[in-house]
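Missing here: one protein chain of the complex. Every other protein chain is in place.
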Amino acid sequence: MNLKELVPQKLQEKFPKLSFEFVDYRGDLSVKLEKEHIVEVCRFLKEEPELEFRLCVDVTAIDWAKRKNRFTVVYHMFSLKHNFRLRLKADVDESECSIDSVTSVWKTADWHERETYDMFGITFNNHPDLRRMYMPEEFEYYPLRKDFPLMGIPGSLPLPKKD
Amino acid sequence: MPKLTKDEVHPKIIEALLGTDSDISVDDALENEMVLNMGPQHPATHGVLRVLLRLDGETVVASIPELGYLHRGYEKMAENMSYYEFIPHTDRLDYLSPMANNVAWVLAVEKLAGIEAPPRAQYIRMMIAELARIASHLVAIGSLAMDVGALTVFLWTLREREKILDIWDILCGARFTNSYTRIGGVANDAQPEALAKAKWFIDQFDENLDECERLINTNRIFIERLEGAGVISGNDAIEMGMTGPSLRGSGVAYDLRRNSPYLCYNDMDFNVVTYSEGDSLARYFVRADEARESAKIVRQVLDKMPQGEVLLNQPKKVLPHKTEIYTKMEELIYDFMIVNFGINPPEGDIYHAIEGSKGELGFYLVSKGEGHPWRCKIRSPSMVNLQSLPHLIKGRMVSDVVAIIGSIDPIMGEADK
Partner (left out) sequence: MGLEAKLKEEGFITSTIDAVIAWSRESSVWPMPMGISCCAIEMMASGDPKYDIARFGSEVMRFTPRQCDLMIVAGTVTYKMAHVVKKIYDQMPDPKWVIAMGACTSSGGMYRSYNVVQGIDQFLPVDIYLAGCPPRPDNLLNALIQIQDKIGRTKARDFQDKKLPELTVVPNN
């Protein structure tokens, strides 16, 4: 498809110093990059007149449960002009568990990043309002990490008393 | 008996609520403003949604929706069960159109595994997805009308919905939360009785919907309550990530059945309904017209339905039919392997989305070659649509909040996952 060649070409033109990894699996194109440059790449993808990825579909994370680069933050975006979907991935290490927030590029990333913070514990720098999304604020753990058991930790969530 | 205290609101939420966009700066925050809690248990919040409103008299200055009262841990559970076992769980996501969620999940897994269902199964899936959309829109219209005050419309649309539930009852045995689709097709063939009933339903659906609409479409109270309430422009809606009827009510013709087609929607003839005003009335009209378009699609599906089998014959990935498992050796072995170890798709990740009744319902699946997904992310349209709620109700009165929430039509089972 046209955009499948256009996107890598444009990205490499505009950011010649960055290293990208392009994977085409079952019709989906995904781009892997370093986490420091995520905001500029996203802004370029959104504002470039030939690409126009104006709809940010999803921001989420994967926990690989290995020592180095434990998390990968995944961004999905859609271009209404070309009907093309793109995926961006950035690795985040556990020791420095933070990445820049893309709320300055798309406003919809706000709640998605809050949910990722709630479930994984990855902090987003420059996020306007980083609170937990689903779990109560007093909850101390991050549920979707692989070391959190499915049944939860007894006593972590209080229950009202029966009388 | 524990003592009655004022409602425990976490200080971070109060800080976020009082910190947003205040052009009125107050030392004592509650001096001329009031914080009203539109609690999780409320007749008009469409489920367990909590909205904290900061009011100046009756006008809403700022608001914070709080989710999480129905967070059941879907994504964590998906990591612990095989792809087949998760099908009943997907029913309970958008529980007003359960068949559509089934179709979405099964399509995502099929994309990951690299298989495709036979044509008759695809047509049946299209029919049930469109019937699910009609059912969901009927309840949305009914409850919007009920929230605004017209109670009769709710009962009439529920009566129509009961007919759809009867069709599903004959088709697969359960009237609600069906789990009818399977990886590689559907569970059993559509009986001629079910198809005949679907045809009868579609034939009388248009007049009945007209009857329901005639009560409210030209009603002065209904129009004045909804017109101009919760206006959002097309660009803002895309910026906030809205999809579905809420986006099409603002003039953007984004429909996944046309933009990235799945199943056999390319062969179907239907229009993508858009209205350009962007207020609650436009969103209501989009839903009503979309129900009619879906009826058109079902009529075409019923006319064009091909003959054939409904389950793909690929034993390593698709559970064979029960009759064969009991009589043949190979099928028994495959059944054992699939149920115990899973279908084991190759390593990789995909994202697949369908046009659900609330918007773009997508599944992002990461597989490491095992029988259960390594990560399953559910992109729920209701949660993203709710994100625009503070933007929509700013500056409106408290009574408009109810109408606006009704026009966005969130479903908390989906928003909270």
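A and B label the chains in the order they appear, each numbered from 1.
Here is the rule we go by: a residue touches a chain if its C-beta (ideal position, glycine included) is under 8 Å from a C-beta of that chain, and two chains touch if they have at least 3 such contacts.
Since this is a predicted model, take the numbers as computed values, not measurements.
Residue B:77 is the one among B:18, B:77, B:170 or B:397 that touches the chain missing from this view.
When the whole complex is considered, the residue among B:18, B:55 or B:158 that touches the unshown chain is B:158. Screening B:19, B:88 or B:114 against the full complex identifies B:88 as the residue touching the chain left out.
Seen across the whole complex, the unshown chain contacts chain A at 134-136, 143, 148-153, 157-163. Touch with the hidden chain on the side of chain B covers residues 1, 3-6, 30, 39-43, 47-48, 68-73, 76-77, 88-89, 92, 95-96, 139, 155, 158-159, 161-162, 165, 175-177, 412-413.
In this section, only the chains that are shown with their structure count from here on.
Chain A and chain B have Cα centroids separated by 23 Å. Across the complex, chain B meets chain A through its residues 1-2, 10, 12-13, 16, 67-68, 71, 73, 75-77, 80, 111-112, 114, 238-241, 243, 252, 254, 259-260, 348-351, 353, 360, 362, 364, 366, 374-375, 377, 379, 383-384, 387, 416-417.
Looking at the complex, you find that chain A touches chain B at residues 25-28, 30, 54-58, 60, 62-63, 74, 76, 80, 83, 85, 87, 106-108, 110-112, 115, 119, 129, 131-138, 143-144, 148, 150, 160-161, 163.
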